[in-house]
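As structure tokens, the structure follows; a few thoughts come after it.
Removed: one protein chain of the complex. Kept in place: all other protein chains.
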Amino acid sequence: MDERIHDRKFVRTFFTTPTAVEEDDTAKMLRSASQLRGMQAPDVWVPDNEDATAPNMRDEGARNITEVVAEAGEDVPGEIHPRVVWHRDSPETRYRGFQHMLEIADPEKGAVEHIDGFVIPEVGGIDDWKKADEFITIVENEYGLKEGSLAMSVIIESGAAELAMEKLRGEMGKPTNNLERLFLLVDGEVDYTKDMRAITPTGELPSWDELRHNTSRAASAAGLIAIDGPYDDIRDVEGYHERMQNNQAKGQLGIWSLTPGQVVEANKNPLPPTEGYWLIDEDGREVELKEQDDIQVYNGSRIALEETGEGYILTIGSDQLELEDEDALQEELLGLLSYVPSLDDIVDSMEEFEAAKEAGQGAIAMTQSATVSIDGVETDISRDRMWDEATYQALQTPITYFQDIYESRPDQHDDLAELYSEDIVNRAMDVGN
Amino acid sequence: MDERIHDRKFVRTFFTTPTAVEEDDTAKMLRSASQLRGMQAPDVWVPDNEDATAPNMRDEGARNITEVVAEAGEDVPGEIHPRVVWHRDSPETRYRGFQHMLEIADPEKGAVEHIDGFVIPEVGGIDDWKKADEFITIVENEYGLKEGSLAMSVIIESGAAELAMEKLRGEMGKPTNNLERLFLLVDGEVDYTKDMRAITPTGELPSWDELRHNTSRAASAAGLIAIDGPYDDIRDVEGYHERMQNNQAKGQLGIWSLTPGQVVEANKNPLPPTEGYWLIDEDGREVELKEQDDIQVYNGSRIALEETGEGYILTIGSDQLELEDEDALQEELLGLLSYVPSLDDIVDSMEEFEAAKEAGQGAIAMTQSATVSIDGVETDISRDRMWDEATYQALQTPITYFQDIYESRPDQHDDLAELYSEDIVNRAMDVGN
Partner (left out) sequence: MDERIHDRKFVRTFFTTPTAVEEDDTAKMLRSASQLRGMQAPDVWVPDNEDATAPNMRDEGARNITEVVAEAGEDVPGEIHPRVVWHRDSPETRYRGFQHMLEIADPEKGAVEHIDGFVIPEVGGIDDWKKADEFITIVENEYGLKEGSLAMSVIIESGAAELAMEKLRGEMGKPTNNLERLFLLVDGEVDYTKDMRAITPTGELPSWDELRHNTSRAASAAGLIAIDGPYDDIRDVEGYHERMQNNQAKGQLGIWSLTPGQVVEANKNPLPPTEGYWLIDEDGREVELKEQDDIQVYNGSRIALEETGEGYILTIGSDQLELEDEDALQEELLGLLSYVPSLDDIVDSMEEFEAAKEAGQGAIAMTQSATVSIDGVETDISRDRMWDEATYQALQTPITYFQDIYESRPDQHDDLAELYSEDIVNRAMDVGN
């Protein structure tokens, strides 16, 4: 069960598109999104027949999905998972969602062969998830599709759905349902905030750390993939990256995208950097050192370093340390510095460890060295990190992620080779196998 | 089940009063608390026959509750929920709690018609909750009261009770219990800290973020109301407000109050402010700008702004940004500023969106503008926020909260009209219906 059961083991991007807009061609936005390629194209494309589309346009939206996916679906590089309407409290809405699925999956209309599954919003407790699963089973049966061949992804936007996630591992595999079709667990923080009745003074969304942890944990326990919800402020690229980094530390490796620009950011963000760099802990904030002629230079004003006759004075914020010699200084700086490895660095270290293991060694020391300059005082620092099997396996996550992306997205091969060089990409595809 | 089933949809204040004290009139504090009105009167008044009352005074305490509520209960503006003794590990304590409930609910003594329910402390796993529910059912049956007419609120002060909350949605509604009587889930952090065996150096309580999240989530999933525990440092009004704001972002919209002074603060805190104001992010801390002659003035020292011949230098903490023109400055300031809307602002925006929706528009841009002054440099900034149905509904929480308060607490109408003006109160009562 801990094994992911779908083609994609990782999903970086979940991109929603309105299915019907008030234009001469109401399918205009769908058509345009279906043409995205390379870094602009998401891993999962979601023609959104729910919140992104006006309620009175949704029947037309379902027809538009069918038409556009039939025409253009074959060449869409990612998977296609339309979102239909659903609500735990409304049988009317659930029935309408069922009808839209029947419309979209009708094999005579030619779309279903390119449809990978459906996204069900506003689910409640586990019994509500089972109702959606049952409708999809009926759709499959009606159209002669294999049971379980259409994936089901859900939006977690109620406390009840958050609790239901804990039950998945025990419910999947029961003969009375096909919940093995589950694919993505997607947080929906706007409606979750409403359901939780949370209030913030500015109306900004709470960060919902526990929800994101619980979604990631459920994905781990049930072999699914956890995706964070939309980041509304589409101009705030820096904030979007911070959110993704925070998500990744929780094991939530994918995020919703609202625009092709956000898709590009979210496709690239989880990849290791092209160049490694050093961080220094500037009194509680991590800032990047700038490399100049192989020297790592600190340009900020919160850390100061001065060489005196008898040693060094290192000031961090309002704390002043008197250090008697260079050894003491190196020790202190080591505590402040950390290194962010590039894809190249990670591949090097893994290859080195693999060779050592081949030669019968269980653990080896990997050394990171740098010359650091603060206020013109240069210091050589060097750190040994012990690598054993556990370190190796823990660092394999970004490599496995990279390999999964590369294999699933041939349309991004050129972008990746341009970003990292052909050679590094090839070595990254070889390592760990 | 996601619908709240009780009269009150929101509870701001949960105010406990000792039931028997060592005075000539042992019911003195009860009598005095029963006379509170307006902002000093809590939404839920809890004659506390447990921790607030000495163990050897509790039989008298139960009699005092009966007497005072019979006399004065009819005019108490909020609901009345006495707390009785209970413990998951002690059948003796549970039986004593049962006897006190029999005493208080005896219809011949005239109190029960004003009693809305009972508060059960120190519950354990779900089976323990069922024992308390069963005793209340027996009390109801014994006295010819409708089954389920007495509400049951619980204090969450053990890991076992925290876990039990996850099961409520599945247990409520079973024919073998009357757990639909559940009303408030109240965190009790003092005893929870003891049960979790947590230690802090100063003896201060941990903040228990996960507990509060889980309580709020359970309330959401089971149609109940989440209340935070007591804030011990009753002189620290600012800290009490910070805690409430933190709670609200978790969906926990009510809090325990230990004094009439705390009741006033907790009754007012969740209401939107009477005047909107701007916040600026001062290197990680949000501080309020002061309005002077329609200009929003920053008076702190962590942000500095200087106009040079070629543009602007904006300093935030130790970061210095060189900005080439006013557009760049506006863009940067927009990222630092946020607006806290007043009740008036919220009602305006909702009315505007309702009118747009009536006219067939699904989304409209709402503009917030201000002139901001930093170090004497004035800049006009303006931000568009897209409002759609989801934004509208998310911002409805404070309005629904306000409406529920207004309807349930006629004794606070004058206070509210004085705070906001009659006109705004009336418009707030109309919007969204």
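The chains carry the letters A and B, assigned in the order they are written, with residues numbered from 1 in each.
The criterion applied here is as follows: a contact is a pair of C-beta atoms (placed from the backbone, for glycine too) under 8 Å apart; a residue touches a chain by one contact, two chains touch by 3 or more.
Please read all numbers here as calculations on a predicted model, not as lab measurements.
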Among listed residues A:78, A:97, A:229 or A:270, the absent chain is touched only by A:270
The one residue from B:159, B:260, B:311 or B:432 touching the chain left out of view is B:159
Full-complex touch with the removed chain, picking from A:318, A:367 or A:433, is A:318
Of the candidates B:25, B:75, B:204 or B:288, the residue in contact with the absent chain is B:204
Hidden partner sits against subunit B at residues 51, 54, 88-89, 124-125, 158-160, 162-163, 166, 190-191, 193-204, 206, 209-211, 236, 300-302
Touch rule applied to subunit A and the missing chain gives residues 1-2, 166, 169-170, 209-210, 213-214, 216-221, 245, 248-251, 253, 270, 273, 279, 318-319, 335, 338-341, 362, 388-391, 393-398, 401
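Just so we're on the same page, only the chains that are shown with their structure count from here on.
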Between subunit A and subunit B the C-alpha superposition rotation, given in steps of 5 degrees, amounts to 120
Between the Cα centroids of subunit A and subunit B the separation in whole angstrom comes to 34
